[in-house]
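The complex is shown incomplete by one protein chain, all other protein chains being positioned as in the whole.
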Amino acid sequence: MGEAKETTYREAVREAMREAMKRDERVFLMGEDVGHYGGCYAVSMGMLDEFGSERIIDTPLCESGFTGAGIGAALNGMRPIVEIMTVNFVLLALDQIMNVAAPLLHMSGGQFNVPLVIRMATGGGKQLGAQHSHSLEGWLAHIPGLKILTPATVQDAYDMVGLALADPDPVLIFENALLYNEKGMLDTQAEPLPIGKASVARSGKDVSIFTYGISLFKALEAAKTLASEGIDAEVVDLRCLRPLDDETIMASVRKTRRVVIVDEGWKSGSLSAEIMARINEQAFYDLDAPMERVCTDEVHLPYAKQLEDAAIPQPVKIVAAAKKAVGS
Amino acid sequence: MDIELAKKFYRQMVLIRRFEEKCVEMYSKEKIRGFLHLSIGQEAVAVGVMHALKDEDTVVSTYREHGHAIARGVAPERVMAELFGKAEGCTHGRGGSMHLFDAATRFYGGWAIVGGALPLVGGLALADKMQKRDRVTVSLFGDGAVAEGEFHEVMNLAVLWQLPVLFICENNLYGMGTALRYAESETNLARKAAAYGMEARQVDGMDVFAVAEAAQKAAEEVRDGLGPIFLECLTYRFRAHSMYDAELYRDKNEVEQWKKKGPLVVFQKRLEEEGLWEQIGADAAEKEAESTVDAAVDFAENGTLEPVEDLAKFVYSEEVMHG
Partner (left out) sequence: MSEFVMPSLGADMESAVLMEWKVKEGDPVKKGEVIAEVETSKGVIEIEVFETGVVEKLLVEPETECKVGTPMALIRAEGEAAAEAPEAAGEPEAKSEPEAPPAEAPAEEAPEPRVSPEPSAEVRASPAARKRAAELGVELSELATGPEEVVHLEAVEAAAAKGTAAKPEPEEKAPEKKADEVPKEEVTPKAARKKEAPEKKAAQEDAMRQAIAAAMSRANAEIPHYYLSTPINMTPALEWLEQRNAGRGIRERVLPAALLIRAVVKALEHVPELNGFWRDGAAQTSESVNPGIAIALRRGGLITPALLEAQTLDLDGTMQALDDLITRTRSGKLRSSEMTRQTVTITNLGDLGVERVYGVIYPPQVSLVGLGRITEAPWAEGDALCVRKVMHATVAGDHRATDGRTGALFLDTLNDLLQNPEKLQ
């Protein structure tokens, strides 16, 4: 065990990448403006100077081209980290992700695995308008062959880079853009919680709130409010959307029998729907009330602040959902 | 004229031709299902290009890749077994005609999205460059792919980053059912690559010797670090795009004209001109091809099916596959 120090989410990610690149010369970072600009969200600030332009590569604006290049490099002995500036641009690389990276191991009869890491900023709430405010991590979690990570805490922001690089298959990491400035404790020596394990951020007995990413903090805030009203909420940080940690989820449902899911995607056909389906399949008889969920309203996010805030999950909505679930 | 080399070229082209013809029969009898895209007429490109490569080079192709795979060294029986969907196939029956993969010969597919594998090509070459390896990545694709955005992205990246790629464009004048002139504003495809600052050349894709020579030269230059090269091979497919195609988009006469200058015809004429045709042993080559193809069919027929219980295998790696 090392010492935990306070740092920002951004610095945790940077630290993790730096450590990985120092340890393993196969690791390199590739994406738009990661080098000279220092990274759109300043995550890779200073890394060009430290590692040089052969390992910190500024790409042209060609998501499909450089994501595919990342796949090819991973196939051929490197350990690339591809940074797609935000999840909003992943659509341009979707064919490479869904038709090349995700199926290759299965499609080649087990011959070719793709040890690729793709990092993306995600989420709305910054008044960036419809085309820059998507939360598509739940949508991408539909695809077999991929692993989908959503670090919420500073510790996970650090740990997940290493976990992803060690994984022999394609891993997508979603960093909510509003988290980069958040401070938290980081212990670089701590044993990381593996991919596929959720974490109980707050233990409780009256209702289970399942969530991920920035919504974790909204849920924890809601839990405080609920506690003051005599409702003891359990908050579970999913950490990984594919594979989902069914075991932890069902154990929580068995304990509290009431469920709220907070998912920043649109609710129709969303990750929250998937979790509800699984709870129906695995823990139906433990439920004491219908499951609730708080998702983004079915609109493309508008620019005006009051509209955008009203559309995305907020602590007050989570509180209301929890109360409905417990029947008060 | 290196007669041994010429014999090798002939044997390989005949083998591919008879293999593809057998595929027609097997497909008609429903042994092969799904989509089947044959390279009859384009044998000279496969044989000439693969001749220029070393074992450690990398090959990425498309869905019309049987000839490429066989010329590269994937055993015909493993290709046929793959087409029959058997576990003994090179892709364990999971890929079929469009997804031949073989790690041993560094044959990285078999891809069904037109242009979809081009970015991957860039990455494979990037890794070689980063690891300072002396390898060439050969990317085979058709005239149709040139319209896709991915083509342009990788052209740019390849030149920008000086990636060791040999781009082989098999221009057979038709996308699926659309003639090149209906698809491209600029039908001289080498000029497109040149517009990105890439060294771009054209060669007669029906002449295996011309293709081999051009590919050899280009591969050496790429290997020497002189940057990517684009080689447009002018060729033609004698059969339809796939099995289920009435060829409403082209004239029968045009096909007949091209058959008269097909790779086997061109080869024979050339050898006859040099008085060396007898030495080629065409009959022996035919017999050998027939027996190889028949054996491949037997192998495929007697193959086994991957158990259904293994369906979920290889979604994720069970262990690290390569370092």
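Observations, loosely collected:
Just so it is clear, A and B label the chains in written order, and each chain counts residues from 1 on its own.
Please note the rule applied: a residue touches a chain if its C-beta (ideal position, glycine included) is under 8 Å from a C-beta of that chain, and two chains touch if they have at least 3 such contacts.
This one's a predicted model, so the numbers in the text were calculated from it and none came from an experiment.
With respect to the full assembly, the chain omitted from this view is in touch with A, B. Between the chain not shown and the residues A:61, A:130, A:289 or A:316, the one that touches is A:289. Among the residues B:103, B:179, B:210 or B:243, only B:243 touches the chain that is left out of the figure.
Between the chain not shown and the residues B:33, B:54 or B:191, the one that touches is B:33. Checked against the full complex, the one of A:119, A:257, A:293 or A:323 touching the unshown chain is A:257.
As for the chain not pictured, it touches chain A at residues 257, 284-289, 327. Not every partner is drawn; the one left out touches chain B at residues 21, 24-25, 27-31, 33-35, 85, 240, 242-248, 301, 305, 308, 311.
Here is the rule we go by: only the chains that are shown with their structure count from here on.
Averaged C-alpha coordinates give centres for chain A and chain B that are 40 Å from one another.
For chain B in complex with chain A, the residues that touch the partner chain are 58, 89-95, 99, 101-103, 108-109, 111, 113, 116-128, 130-131, 149-150, 153-154, 156-157, 160, 313-317, 319-323. Those residues of chain A whose C-beta lies close enough to touch chain B in the complex are 28, 54, 59-60, 62, 64-78, 80, 95-96, 99-100, 104-113, 115, 144-145, 147, 168-169.
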